[in-house]
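The structure appears right after this line, and notes come after that.
Every protein chain of the complex appears in place save one, which is left out.
After this line comes chain A, so read on.
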């Protein structure tokens, strides 16, 4: 017995001290291999008396199992240690700054974003988006819109002209999006509900004017829409666009050749701080012009103004973008300064929706 005890303690000690899988394998062969110490002892069992065998058999088998388990346990310890050592050696500096994703660095221009916001609001009210060419005829830009020839109202438009053609026609760059009203009414049967965003041009350049700018215009033509509906649309629009619960508005009579009656609309604002805050305070800010479509305009589109009626409104897209998002200078809209685009632009995946909130 004492022999076996000695062997056991010898083997267990060497297993404990084994520092690699190879060393463990050597021990296994030394103990359990064909000519191993335990295997050799096992071979002697056959020559023993049954009594001796009764004692030695279980003892040897027990030893064999114990050593096998010890080797396996040591193997696991060694493997864990090796894995840990490997992992430790694989450590990297996770604080290293990474490149931003392209979808994080790209930006949408505020004008595009605001047009998408307008689309979201007015699509909900059943409007579609109409468009027209930038190069227009004098007829569509002025005459059909009831601007009399030579009237001072025409001059107020600071029109860009092209050179007169041989047949006397002189094309121009549209000074407002209103020619699309005419195009729409001539092409489409009422009821009509459209908004018309687009580029417009006036020969004017200073702190607050650029020779190119963006307008959006709305047009409703049917047999019953009146100024009360217009008022409601504009109130709902302002609340939705500026994302405020309530906003005071003021409608003032004004004059546009293509509407009668005509109104200008002011919204409540606060100018007391450095910037203009919409929907609070007791100051007024003019944001749009509107009115009932002039009977002459309806007639010019081949419709009977005693049957059809409706209204139109128009405002500056750049201007309402400035009011909502706080850009101080209109001219910067067209300068493509990366710093400005990064600061005032919008992320590509921030598509405005009414259900998700226009500005997220």
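Here is the rule we go by: contacts are C-beta pairs under 8 Å (C-beta built on N, C-alpha and C of every residue); 3 or more make two chains touch, one makes a residue touch a chain; residues count from 1.
Note that contacts and distances are computed from a predicted model.
K.L.:
Could you tell me which of "Dihydroorotase", "Quinol oxidase subunit 3", "Phenylalanine--tRNA ligase beta subunit" or "1,2-phenylacetyl-CoA epoxidase subunit A" is the UniProt name of the chain missing from the displayed complex?
P.N.:
"Phenylalanine--tRNA ligase beta subunit"
K.L.:
Touching the hidden chain in the complete assembly: which of A:126, A:168 or A:302 does that?
P.N.:
Within the whole complex, the residue contacting the unshown chain is A:126.
K.L.:
Which of A:185, A:220, A:278 or A:315 sits in contact with the chain that's absent?
P.N.:
Going through A:185, A:220, A:278 or A:315 one by one, A:220 is the residue touching the chain not shown.
K.L.:
Taking the full complex into account, find the residue in A:37, A:64, A:231 or A:277 that is in contact with the omitted chain.
P.N.:
The missing chain is touched by A:231.
K.L.:
Out of A:28, A:74 or A:294, which residue would touch the omitted chain in the full complex?
P.N.:
Of the candidates A:28, A:74 or A:294, A:294 is in touch with the missing chain.
K.L.:
Contact with the hidden chain only, please: which chain A residues?
P.N.:
Within chain A, the residues that touch the unshown chain are 96, 98-100, 102-103, 105-109, 111-112, 116, 119, 123-129, 131-135, 149-153, 155-156, 160-165, 170-171, 173, 191, 193, 199, 201, 203-205, 211-212, 220, 225-229, 231-233, 235, 251-255, 260-264, 292, 294-296, 305, 309, 333-339, 341-342, 345, 347-349, 351.
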